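A single protein chain has been omitted; all remaining protein chains appear in their positions.
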Amino acid sequence: MAEKFLTRLPAEIRPVLDNGVPAVMVTCSADGIPNVTIISQVHYVDDTHAALSFQFFSKTIRNVRENPKAYVMVSDVIGQANWVLELEFQRSETDGPIFDAMDMQIEAIASATGMSGIFKLRAADIYRVLSVEKLSHVARAEA
Amino acid sequence: MIPGRLVTFLEQHANIAMAGTRNRDLVPYGHRVSGWRISADRRTVTALISEQFTDRLVESLEDNGELALTVEEYPSHETYQLKGRYLRHRPLESEDLEVIERIRGRFAKSLRPLYPDAPDDILRAFTLTPRLAVEFEVREIYLQTPGPGAGARLVPTADG
Partner (left out) sequence: MADSSHGQDDPAAELARKTAELQVVQRVSSEINTTLDLEEIYDIALRTMDELFEFHHANILLLEPGGETLMVVASRGYENQAIGGRVRIGTGVVGVVAQKRKLLQVSNLGQQRAYAAAQRRQIMKAGRHAELGDTVHVPGLPNAESQIAIPLLIRDELIGVFSIESPVRRTFSEHKRGLVSIVVNQIASAIHNARLYEEQTRTAKALEAANATLEARVAERTVALERELRVAHELLSEARNRVEGPLLGESAAVRALRDAIAREAPRTEPLLLTGPPGAGEDTVAHALHGASRRTGAFIYVSCPELRTHLRPTPPGAGSELPLANKFELAVGGTLFLDAVHELPSSLQPALQQALDRDERSRVNRASPVPDVRVIASTSRDLTRDAQSGRLDPIMRLLLKTRIALPALVDRRDDIPMLVDYFVRRHARQLGKVVDGVSAESMKRLETYMWPGNIRELRTVLERAVLLSKSTVLEIDEELLDEGVAVGSYRLVEPLGAGGMGEVWLARHRLLARPAAVKLIRHDVTGMAHEQLVQRFQREAQVTAGLRSPHTVQLYDFGVNDSGSFYYVMELLDGLDLQRIVTDFGPQPAERVIMLLRQTCRSLAEAHAHGLVHRDIKPANLFVTRLGSEYDYLKVLDFGIVKDQPGQEATLLSSQGITQGTPAFMAPELVFGENRIDGRADLYSLACTAYWALTGQLPFRASTAAQMLLHHAQTPPVPPSEVSELLIPPELESLLMMCLEKNPAKRSASALDLDSRLARVRCEWPWTEDRAREWWEAHAPDIVAGRERVRKAP
């Protein structure tokens, strides 16, 4: 059941952004072919922006640079809700506080898993939030 | 044609999936997929779309017929993306529900380590109830497991 069609990221989404299991992103190339990919995290920038990590060059990265629209869904398992974000690609950052914050996390994992240099933030892609929708499950009712 | 081992993966390991479409304005949409079935000839896949995600699905499919289905085994993150052309859609059948049940069980089991204290039904509820079955012809399959190789095309192979 759809709830609250928003244009800003609410506070309650923040823990979900960190914990999203898993986050999924859909993009579309300029010639109209959709692409669905798993993403590791969605980083809260502010209530109108989110950042996604650019770790390796992929179809997704190319798509949003051709066609800035992006669809992201994060799931709150315990909260039994899926959050849908419609985003628009703004820019790519390779430094700054957003990049640093995302990079710290990635580097923390990479360094402990022998993946330094491989598992590495190349850039922080900044998206403007176009809409936010919370879709709650009706599982309990069904079960 | 979907390779045999990928059929095995889809039928026995994958536990979460997402479909993607786009509208006439090239705006992408995502649709939670609760289950999937592979045709006997392994040329088509039927995706069982969760109820909450069917709104713009048919409209987009009927507009351009483009569909991408990404299927993952959580938490290993082994992932494949199947791209193809929409063929038809239909309501659910009983076999579909059996498939979903199996997938639901697999996914709830994979979540347990993350949520050791969560009630079982919460974890099972993650796999949503499907409402629509969409069949599409698989034209390309890509490796989507995270890593530098993500995006490599598996089907068709270079020699066809």
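Each chain gets a letter, A and B, in the order it is written, and its residues are counted from 1.
We adopt the following convention: a residue touches a chain if its C-beta (ideal position, glycine included) is under 8 Å from a C-beta of that chain, and two chains touch if they have at least 3 such contacts.
Fair warning: this is a prediction, and the values are worked out from it, not measured in the lab.
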{"item": "Candidates A:S40, A:S58 or A:S92 - the one touching the absent chain", "value": "A:S40"}
{"item": "Of B:D63, B:E78 or B:E140, the one touching the omitted chain in the full complex", "value": "B:E78"}
{"item": "Omitted-chain contact residue, chosen from A:T7, A:S116 or A:S131", "value": "A:S116"}
{"item": "Hidden partner chain, residues of chain B it touches", "value": "75-78, 113-117, 145-150"}
{"item": "Hidden partner interface residues of chain A, rising order", "value": "11-12, 14-16, 18-22, 40-41, 79, 100-101, 104-105, 107-119"}
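Operating definition for what follows: only the chains that are shown with their structure count from here on.
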{"item": "Chain A and chain B, separation of their C-alpha mean positions in angstrom", "value": "19"}
{"item": "Residues of chain A touching chain B in the complex", "value": "1-2, 21-22, 24-28, 30, 32-38, 40, 56, 58-59, 67, 69-73, 75, 77-78, 80, 82, 84, 86, 118, 135, 137-140, 142-143"}
{"item": "Residue ranges of chain B touching chain A (in the complex, touch as defined)", "value": "16, 18-22, 26-30, 32, 52-53, 64, 66-70, 72, 74, 77, 79, 81, 83, 111, 114-115, 118, 121-126, 128-129, 144, 146-148, 150-151"}
